[in-house]
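Below: one structure in structure tokens.
As you look at this complex, bear in mind that one protein chain is not there, while each of the others sits in place.
Labels A and B are assigned to the chains in the order they are written; within every chain, residues are numbered from 1.
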Amino acid sequence: MTAHHSILLKNIRQPDQHTLAGAESRGAYSTIKKALQIDPLKVIEEVKTSGIRGRGGAGFPTGMKWSFVPRNSGKPVYLINNADESEPGTFKDRLLLENDPHLIIEGMLIAAWALQSNWSCIYIRGEYGYPFSRAKKAIEEAYAKGYLGKNIFGSNFNHDMVIHRGAGAYICGEESALMESLEGKKGQPRMKPPFPAVSGLYQCPTVINNVETLANMPFIIENGGKAFLSIGVEKSSGTKLVSASGHINKPGVYEIDMGYPMKRFIEEECGGIWQGRKLKAVIPGGSSVNIMTAPEIEKVNMDYESLRLAGSSLGCAGFMVLDETTDMVEAVLNLAHFYAHESCGQCTPCREGGHWIEKIFTRISRGQGLPGDIPLIENVCAQIGGHTICAFGDTMILPYLSIIKKFPEEFKERIGEAIRGQVKPREYLNVVYDGAH
Amino acid sequence: MSGTNGTQTELVTLTIDGKVVRAAKGSTIIQAATAAGIEVPFYCYHPHLSIPANCRICQVKVKNAPKLMVACHTQVAEGMEVNTHHTSPEVQAAQAATLEFILINHPLDCTVCDQAGHCKLQDYHFEYNAKPSRFIENKVHKVKAEPLGPTVMLDGERCIMCTRCIRFCDEITETSEIGMLNRGDRSVITVNPKKPLDNALSGTVVDLCPVGALTHAKWRFNTRIWFTKQTDSICPGCSTGCNVKVAERDGEIVQVKARLNDKVNKEWLCDEGRYGFMRFLPKHRIVTPHIGGKAAELNAALLEASKLKGQAALVLVSPDLTLEEFSVLKNLVDKTLKGAQVALAYRERPLSKVEKILVSPDYAANFRGAEFAGLVSGNLEESYAAALQKLRSGAVQQLLLVGERSIPLPDQDPALIEGIKKAAVSVGILTDAGSAVAGALKVVLPGRSILEKSGLLVNRNLRLQYTDRVVPFPDGSEPEWRMLGRLAEKMGAKLTSAEDERALTLSYLSATKQLSGVTIRQIKADGVCLKSLNAATSTAGSQTGAAQWS
Partner (left out) sequence: MSIKLSDKAEARLKEKIALYPDPKSAAMWALYIAQEELGRLDDRAVEWTAERLNLSPVNVQELITFYTMYHKEQLGKYHVQICRTLSCAVRGSTKLTECVRKRFGTKPGQPSADGMWSYEEVECLGSCGTAPMCQINDHFFENLTPQKLTEILDRIEKEKPDLKLSTIDDRMGEGLKGYPKSQII
């Protein structure tokens, strides 16, 4: 197996790493102590130097995001740790929250110091009960030891941290929806501008970072931005947590250096395709990206630029592997059901179009496809993408369009069976309840 | 124009469909386009509500932007190049798609929908899409005919989730009765049964609803809108002077809608005004003159009425006459009833928090007009109370009532009726044959309701507006100004040579120094502010806030 740098998962297997004592014995909170002696603007500079890009999916440079926050606006600055990890195929943040919460808290403290924020919040998805309790306990321990609260490490820096529990809504991972939810409302995305850095939570300057992004901060400040930059590849520095799932022998979370070849990742880290079967396709970035066929992944590397150039996206690296037996009609219906179910209902194209597409895919799956269905789906998708308030509409169409484009014969076959009135019996991936959504 | 305040608005120059447009910095594309006469369709946008940009039909192309932008939310910028559906096929496609999306779960029940004929869904569909839907799946079914409160009914399936009603109740009335449940295509608006939509402006949400989802409980299934005559007018309920559009059929008012006027009522209207419009039209009309309770010839009645004498007379005036009528009355008093005591029926009442957003505390639509005409001044409420007291005491020998609302709730004030009966000469130009006042007067002359007249009104904030006749008037009735003119003739004076209302208005405008150059068209547009016209001459108001006119 290839030796990757271990920034995030270094201590993850230590059974007591989730406790303050355990984490501290391995160096936790030593970096924030030093950071508090550094000028906050210099901390931001260091983060900029590191080249780290947001690990939540969009890949926006973190240092730049921080530098958008106006200084001395007269309003408090809020820091939000986005732990709403709901992208299908993603479970990396859960691992950190469960097993190394102090790494996250320390990263948040560094960010808070850099941003001069006195209040932060971990917004964790409601389904993560166990990670919630671990992280909550860690916050309590940090408070008890004076690492949170007033005059942290004898400085005049005060910081309060809250863990907030979501209640089941994918869209709350979108940063403006998350803020709405945190304000006690439905998680419906806001129109931008204004951007959160200027007017976010309670109309105050707000920075929202992913768990993994923040967990990298202790390393960056401890070792310097340049050390981080030296890991990985040019425009994608550092390591990346990949949540590997699907038809592989060893699903799990892996920390890889950015730029690692995908084929090798599947063969070595993931232990190859299960049951001796062949690879059919990979959805590399969580479900909201273009699917890649087996031939397409032969030469591709796992970093932001390589995957973009290959026509897909690293996203949040929710790496879903599908073997040769996978029925793509069923796979795309599965995702269509997910997106229709999770559409917040606010803007027209996503609210109506998402469900429309799901209904067409359901029809095709159940042997009632029509000749014009595929062009219709393509057309409807084209009118959702780019026309919605948030990125949900833009991204939900990616798996639909790429799957019907890259596996056209499977759709043709299903629709053909329907037209001929000879629908083959098959095992469905999706349970369809009578009349239920 | 002089008189604008010092701060200069910064302008930017952009092009919309190739047309060069100047717009205020910070304004939006939709505002710039509308001002330039370029129509951009919209559902969720409202100039006086927050901007959720959820309907997506106002998308336009902005050069160098990676995707289409919503015109309601995107601010103008120097050098911006905008293309709307008039010039961009991409925008046309997006608009057609938005309409198709909106309609996939819509019941398409125009044939039984009250909104048909004035529905933005119909209008835009015909204008921007007009293609059969490609949607062949089952539609989502939602709640039908659910009352949201005493005044408003919801058809959940027609709702397009624009959230205008929700935002109105959140941002304007701050009562937050309406919410949207569920998510995705199962979204539906609703109220909590313990907190129904029951505020003083509740009917406004029906006006704001761009489709047929919200309808007036009172007016549902009344008539098709194309069978009605619709008139732009002013609500006479109080001195706010809300701009309204009134639909009339066979003499009945079948719907009242708020009209957008940024400077008066935005697009809001109170329920009392809206649903109470008919109260200005008494059931039993006075259509013939009466002397001593018996029908009489007009000439005889006028002769009898002309026995009114100057100094002893008390003239009580309804506050919902037109400005021109107040002017004619002033003329009559000056020429024939010199020294008479004139009192305008002005009363105030306490208002709820929501009412205060829009409603004025008076029942006196045009009291400012009476002040402007120089008919009354000072503390109107006190003078009126004193005048009524005098009438009750039996000390009034000569009485002239001008307009139905010159006396308040007479049936509940027997002393007033007794007072009227004691007068030697008592004349009223009235409309309600059923009132005790009409029975107590010596002479009754048929008048008209404000809903049957056209003319000028001045609102509480000194905005001159034009009220237009919304219902036909009954045969035999005369507007007060003309009746007053005839009466004056019997007393040897000539008040006006105008033949009809329009001529009266024009002659009033040209004869009034402060209004020289003001046209009816200008007044009809969104009113004319008398404050700015009289900035130099007016002084601070009295206790009722009335301005003094020099």
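What we mean here is this: a residue touches a chain if its C-beta (ideal position, glycine included) is under 8 Å from a C-beta of that chain, and two chains touch if they have at least 3 such contacts.
Owing to the predicted nature of the structure, the values given are computational and were not obtained by experimental measurement.
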Which residue of A:208, A:322, A:401 or A:415 touches the chain not shown here: A:322
Selected residue (touches chain absent from view) among A:21, A:144, A:167 or A:309: A:167
Omitted-chain contact residue, chosen from A:5, A:94, A:240 or A:414: A:94
Contact partner of the left-out chain, one of A:20, A:52, A:335 or A:401: A:335
Candidate in contact with the missing chain, chosen from A:190, A:247, A:359 or A:414: A:247
Interface with the undisplayed chain - residues on chain B: 175-183, 190-192, 194-195
For chain A, residues in touch with the removed chain: 9, 12-13, 76, 78, 85-91, 93-95, 98, 119, 125-130, 132-134, 136-137, 160, 162, 164-170, 181-187, 201-202, 243-247, 251-253, 283, 287, 318, 320, 322, 326, 330-331, 334-335, 337-338, 341-342, 344, 427-431, 433, 436
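As a working rule, only the chains that are shown with their structure count from here on.
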Residues of chain B defined as touching chain A within the complex: 51-57, 59, 66-68, 70, 73, 93-94, 97-98, 100-102, 104-105, 134-138, 140, 160-161, 180, 182-187
Of all residues in chain A, those that touch chain B in their complex: 169, 186, 191, 340-349, 351-356, 359-360, 363, 370, 372, 376, 380, 383, 386-389, 437
